[in-house]
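One structure, pasted below without further comment.
Only one protein chain is missing from this complex, and each of the others stays in its spot.
Let's look at chain A:
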Amino acid sequence: MNMPEDEFVEKTFVYKFPTCTTNQEYVLEVPLKIPYGGNVKELMYRIMSSFKLPCYVESDLLQSLEHAIKTLTLEFYDEKAEKTLEDAISGNLDIEDIIKNWEKTYKQKTAEYADPIGTTDEELFAAAYHKLVHSPSLEPILQAEHKFGRDVTEVIQMRDSHYEQLTQKQTEEMRVAVESLEAGSTEKSINEMAGRHFEEQSLLQGHWGSRVDALKLDQRRQYRNWIMRLLEEQQTNMLPTPVGSPILSMPPIRPALDNFVHSEEKNTAEYPILEESFTIHLGSQMKQMHNIRILTGDVLDFCRIKKSDSGMDPTPQRLQTALGLYSNDLCGLVLLSDNHLGSYSGITKELCSICQLTTEFHFPPIDEQLEKIREDVKDAVAWRQAHHREVNDSQTKRSTGSKSLQTGDVYITRHSNLAQVHVIFHMVVNDSLRSGDINSRHPVILGLRNILKTACCNDVTTLTIPILLVHEMSEDMTVAWCTKRAELVFKCVKGFMIEMASWGGAELKNLQFLVPKGMSEEVFGTLATMLPSIFRVSNPLVFKATSTPQTPKK
């Protein structure tokens, strides 16, 4: 650590001792750093040996050395304190300023002087929920969540089918009008029709939008009240079975639902799901165990709540997610997205629509979260610009002045209504990832490190990473490209995990590498075999019956 210059002074220690034979005195001058940090006795012995002093001066030398160091140190401190005191008395120091600074630190950092912060509503609700899901109430809570969710999904499906109907009707109308352009309809009338269509569309959108929002708001209010009531009741009369569900009266939408077909039967089993798991040990001397899994699949499958067969019961994944929501074992997912932060295009849009299928009971809805992040981006851009003056990196220079997020930046959303994840790390990526040659200093790799670090510091202990840093397979991804990319990510992640041990947070327990669906079995096999060679698979200790020692006879 670099000491500021005034933290110590050089002083000279002078020691005199008489010679035995003559009246002369030996004089010794030793430079000393004040305050002296080392062991005085050792210094004394070193002086003795380097000046070849006779042993009879030992105790005398020690005494005077100790005394000298003590007085010099006190002098040093006194001088310093006197100087500032002088400054303060004469008014050279701004006392008010000093007072303000100290007040600030006391208020910010100590519980005694800080403004009392009670438990926030958020924390209160979190505690209540966490307690309830670890009690017999778990079942009804999940049921209620599921039912609420289904109601929203149904309304949304109704909305979608109405849209479809309207669009169909409008297209048809337009087609007829265009076909009869000569016969009767004019350009003007077609324009008018287009305008009318647009109005109809937005009307419908507004209608359904407000209906969904109202429903969600209502559900959220009901749900949260119910949870708090549930806790109260459980605490007061220790009911073994919880009170009934919060669902009181819902708009009668069920009959209308039968009218339309479930167009949402998305086939996820187009490709066989390939998967392999390993247990590894990391660390050179003290080993830490981790589970590693490599599997194929669509990244959003971790978010989508699959319909169970009957549709009446919540899926087992939901149970896991509910139990872990406020625990110290969170599940995270790395999602590669663009820097638009918007819900209008790309994978973020898809994610948003998945999130909006059901009500978010715990955190703000995803669009609100994204809105808040947009605010934070402004701060981040300002911060970045302020720090650019110091950093003169060619790579960062290029992007100076950019008002949006850059490749490798990560924004984070929190969810309670997804299938297997609580936290989504959205990493901003660009097209450079499609090319073959990225190295470990690519911003996305650094972003990955930041993700791991954030995960570590916030107790995200299960993390899913797209191994190829892309979500979809494409033509130009050759076998060589895949193995090269996978090797890079494996190695970097391993390095970060070793580094993680010093971050003082939670260790990653489960690491999942996600391979885009549609990858051939051979390539998957190559990647899977690469894993145990890069991450050393733990070496089980095998006991042979013969190697058991006989216990010594007594």
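The rule is short, and it goes like this: contacts are C-beta pairs under 8 Å (C-beta built on N, C-alpha and C of every residue); 3 or more make two chains touch, one makes a residue touch a chain; residues count from 1.
As a working rule, contacts and distances are computed from a predicted model.
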Undisplayed chain, where the name is taken from the UniProt record, one of "TBC domain-containing protein kinase-like protein", "RNA polymerase II transcription factor B subunit 2", "Cyclin C-terminal domain-containing protein" or "tRNA (adenine(58)-N(1))-methyltransferase catalytic subunit TRMT61A": "TBC domain-containing protein kinase-like protein"
Residue touching the undisplayed chain, where the options are A:Thr19, A:Gln63, A:Thr105 or A:Ser440: A:Thr105
Option from A:Asn450, A:Thr483, A:Asn510 or A:Thr526 whose C-beta touches the chain left out: A:Asn450
From A:Leu323, A:Ile373 or A:Met473, residue that would touch the chain that is not displayed: A:Ile373
Interface with the unshown chain - residue positions in chain A: 4, 6-7, 35, 38-39, 41-42, 45-46, 49, 73-74, 77-78, 80-82, 84-85, 87-89, 93, 95, 98-100, 102-103, 105-107, 109-114, 117, 122-123, 126, 130, 283, 285-287, 325-328, 330, 369, 372-373, 375-377, 379-380, 383-384, 387, 405-412, 414, 422-423, 443, 446-447, 450-451, 453-454, 457-460, 499, 501-506, 536, 538-542, 544, 547, 549-552
